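What follows is part of the complex, with its chains left where they were.
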Amino acid sequence: GATPLLIAGPCVLEDLDIALECARFMKEVAQKAGFNYIFKASFDKANRTSLSSYRGPGLEKGLAMLEQVKKEVGVPVISDIHEPWQAEPAAEVLDIIQIPAFLCRQTDLILAAARTGQPVNIKKGQFVSPWDMYYAVEKARGAGAQGIILTERGYTFGYRNLVVDMRAFPIMRNFGVPVVFDATHSVQLPGGAGGASGGEREFVAPLARAAVAVGVDGIFMEVHPEPKKALCDGPNSLPLEEAKGLLMILKEIYEVIRKNDILSP
Amino acid sequence: GATPLLIAGPCVLEDLDIALECARFMKEVAQKAGFNYIFKASFDKANRTSLSSYRGPGLEKGLAMLEQVKKEVGVPVISDIHEPWQAEPAAEVLDIIQIPAFLCRQTDLILAAARTGQPVNIKKGQFVSPWDMYYAVEKARGAGAQGIILTERGYTFGYRNLVVDMRAFPIMRNFGVPVVFDATHSVQLPGGAGGASGGEREFVAPLARAAVAVGVDGIFMEVHPEPKKALCDGPNSLPLEEAKGLLMILKEIYEVIRKNDILSP
């Protein structure tokens, strides 16, 4: 049986200490819960609702910080790129390159990421049906991607609201790729907090449990030592201890799923 | 810890033998899986898409069949009413009176059911937000209902499609009432099969697992010895053996949820 993925970290790179704290903590939690841990943080939030929001340290400094996390904590790292030229420098540090949900239809971005030879995690657009993610997979495959992951992060449901359609997991696993559930972005309320996305942290755990019970290959979650002080996505980030508690329950549900052979291809 | 409900049976009453077969089989399954079983079948499908579809034996004959099931198999029974005058005769046989989803805003129907003194199961309308089911609960409470259950069966998502928003379960459990997940109607594709509702049976099990992992007080499912021959909702009804397999997995997930105290009020 495969070991499930845990992709977790602060939404955006703030200072190195916070990154290291998250990485160390989550690495240990993942070990206990039986997940393969990958550290994630963005070096640039290129699509904040508002111009005045914090965007991150940028490509160069950000990659340097990610390299540090990788070395000091001994974990693989993943981050997202926004323009094709970023793929190559990013691939020198990142173990997996992520395509943001809003950009999942940008052919050149997928191709650039795929051509680096690193695995690519394509987030499902909030406006793309699960069936149509097949075409994103095809684009990455056509460019020789070494590994493709799809991540669900909620679908547009009326205004300023997302819904997670749990049917998306089996539909997309059917393409022959591992599927990850992004439990924290899925509870965002886009634009719902006046110039920023709001979020409903209380739904992170129920949705994560649901996704694991349906059958997914991994879970993504934003974590932060002090979400109230987070420079991005505070309202939906999990405090570290809460993330730990959740993971231990997910482990148990995952055991039921594995034992019953639900995830077999 | 409370024992979860299993409400199951054929969509509509066809002949007594099928009803008895379903009831006997599901009673045994429920016992093994640790669910409290209630037999459900409709005596009248009052809102079929098309005029020519089978509607059922009607109130009188239907209640007589339900009484027979109750006596012969020794299980409580639930069925749905469509007009206020049906509440009283129905209450003489039914252990729980059900309000159909399309009718969950019909004040008089809820009041009539509540006034019988029997518990009332109100299905959530495909057009009602989870928060607004509070007003349906209030109506039933105001009329002195002896017990109120809410049932989720999917929400309108574009045309001819429903989505199950798993956030609905904790939102509605917050009203202080047990919440049931209707796993088979939730996969209907309304009107999607040319004059009838289509359905996607392959999603029944994943959604049921998800709901139990989120935390619900019970599961509803339509079952049939031979879904292909069912006179109603065949495309989304579960064959008996498949229902059994599903229940045994739900039992395991439910154990995880109970053990971790997720369902406590």
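To keep things simple, chains are lettered A and B as they appear, and every chain counts its residues starting from 1.
The rule we apply is simple: a contact is a pair of C-beta atoms (placed from the backbone, for glycine too) under 8 Å apart; a residue touches a chain by one contact, two chains touch by 3 or more.
Predicted, not measured: the structure shown is a model, and the values here were computed from it.
Each protein chain is a copy of one sequence, and the assembly as a whole in this entry counts 4 such copies (shown in place: 2).
By our rule, only the chains that are shown with their structure count from here on.
Chain B meets chain A in the complex at residues 157, 163-167, 169-170, 200, 202-203, 206-207, 209-215, 249, 252-253, 256-257, 259-260, 262.
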